[in-house]
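The complex appears here minus one protein chain, its other protein chains still in place.
Coming up: subunit A.
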Amino acid sequence: MSSRDMNRTSSAQETLDVLHDISQLLNTQLDRETLATCVSMIESGVNPEALATVIKELRRENANLNAGKQD
């Protein structure tokens, strides 16, 4: 995935940088790669709010799983 992103032009890199900064600022807790994935998905027409819900859901699942493990 990252290799594919690497191939992008510098401008894409820059855009991602900016977006990442914003994401940091907004405390979305997304890492760079995930953010890149999400942005590309949104660019391809995915509903942003739905995607956000998905991310939240997955995080929750992950947390549940971790909790289950701990328990």
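Brief remarks follow.
By definition in this document, contacts are C-beta pairs under 8 Å (C-beta built on N, C-alpha and C of every residue); 3 or more make two chains touch, one makes a residue touch a chain; residues count from 1.
The rule is short, and it goes like this: contacts and distances are computed from a predicted model.
Among the names given as "Cell division control protein 2-like 2 isoform A", "Large ribosomal subunit protein uL18m", "Proteasome assembly chaperone 1" or "Related to Spindle pole body component alp6", UniProt records the absent chain under the name "Related to Spindle pole body component alp6". One chain is missing from the display, and on subunit A it is touched by residues 1, 11-12, 14-15, 18-19, 21-23, 25-31, 33-34, 37-44, 46-68, 70.
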